[in-house]
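Some chains omitted; the rest stay in position.
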Amino acid sequence: MKTQRIVVPALEEILYKDHKVLDHGFIRVIDYMGDDSSVVQAARVSYGKGTKHVNQDAGLINYLMRHSHTTPFEMCEIKFHVKLPIFVARQWIRHRTASVNEYSARYSVLDKEFYIPDHSQISEQSCDNAQGRGEVLPEEFSQEVIDIFQHDAALTYSNYSKFLERGLAREISRINLTLNCYTQWYWKVNLHNLLKFIKLRADKHAQYEIRVYAETMLDIVKLWVPLTYNAFVEYCLEAKALSRNALNVIRKLIDGQEVSRESSGMSKREWNDVMMILEK
Amino acid sequence: MKTQRIVVPALEEILYKDHKVLDHGFIRVIDYMGDDSSVVQAARVSYGKGTKHVNQDAGLINYLMRHSHTTPFEMCEIKFHVKLPIFVARQWIRHRTASVNEYSARYSVLDKEFYIPDHSQISEQSCDNAQGRGEVLPEEFSQEVIDIFQHDAALTYSNYSKFLERGLAREISRINLTLNCYTQWYWKVNLHNLLKFIKLRADKHAQYEIRVYAETMLDIVKLWVPLTYNAFVEYCLEAKALSRNALNVIRKLIDGQEVSRESSGMSKREWNDVMMILEK
């Protein structure tokens, strides 16, 4: 149909289409509002003639992103249909500034679909990262894990089905299902809060299973608002915040002075993080 | 341009057009996302087969509105460009769940435009409503008020201009302007929060000058999502919440029993309010 609104041809092409994520999940763009020019338009109503020295859209968007002038990025909106495992949904929902309608297992019957990790994701507990994964485990063990995941999911789902057949209320029957069971929802969010989500969840410290959703959404952002995407990568995703102490160390290093962890005021962890940033 | 998104022809027709409000203000719809069917779509993902007994969109929307199932109404979004007096902006901004970019008088120069009330709005302080207006005042007095408003606005604006010309910083110069000076902003909000705004600000207790903005937006809602508009009027705008005590009184009245304020448990104010509802 015809519209007078802002249209993004690259996004129109993928509208309603599945982006596969994990074994049974997906992300679909259902609707969107605005594009890069909407960010610029909102900034210009704020700054009026104050923006004339930044007379190109890319320059203005870079400026906004670099100075954390975030409100113009709230002027774009996007709506996704997402299918995802419940344990991923539990992390996702912690992002409060979004609208959500989730499939309700009080009203309806959940599909028989479970997330079963690949061998490549059956990893040991990380030694240096209390929340993460380390090395992949031997295939013998990982096969055993996969078998148990499949067995337990099948068992609990068959009990769930049996309960429903025999008339047990849906809202009780479902409590026996496992956390890798899939759910789905509509998730609507503005561009600013979407970028915050991606920043946190596309990070290497995020759990793999939510990271792949965040990465898919980052690809979608690139199609939707390419100037904002560039600014986001440059000033946010691949930028680093350096503390007062870290900046002092850097000034000394540039000056050719000696530095040491002990005199820097930094903890071991921060020192290591900073050194890694400087070497990369 | 062509889009695969949901399109609302009635809203397309008024897109970007001015709806005049007050003497110099306006509301323009700049963009929108979704329509009544988006509310239904979101509800159906939540309730799945649970919605099959409400198999028509209007019925489902009425049901959602009546039971305060508000999240599906968050799935529609609208963006306005609004020009409004500063004292109205100060009330409006108290609605926190929206995105705003306001024209900044730190960056730019404000226009020489002030809200000067009509004679019909130059009213005395209400006796029974601590926040409101009572009778219109005699035209002799109201003309005097208008003259003073015009004089003081012109004087302070001319000082503002003089300051700017002589190089005083904009952010200081503006502090001398009066509260009836016009500002403007982009205001983006979802349908649920828009309805909350309208409910509060189209109410007869709201100040006239914000009420006219709310009423204009209500007309726009009617064009945009007619089923939601009907449900909103029926179950929200013209509905009344009745307290436990008020319900008891009503049951007795229907039963033909005598009732009295004293035995009702209600305050005089509530009693009067309830009696007015029942007589209307």
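Per-chain numbering from 1; labels A and B assigned in written order.
Definition applied: a contact is a pair of C-beta atoms (placed from the backbone, for glycine too) under 8 Å apart; a residue touches a chain by one contact, two chains touch by 3 or more.
Because the structure is a prediction, the values reported are computed rather than measured.
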(message) Can you report how many copies the full complex contains, not just the 2 shown in place?
(response) 4
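As a convention for this text, only the chains that are shown with their structure count from here on.
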(request) Going by the contact rule at the top, pick out the chain A residues touching chain B in the complex. (result) 1-7, 12, 15-16, 31-34, 38, 41-43, 45-51, 71-72, 74-75, 77, 79, 81, 99-104, 106-109, 184-186, 188, 190
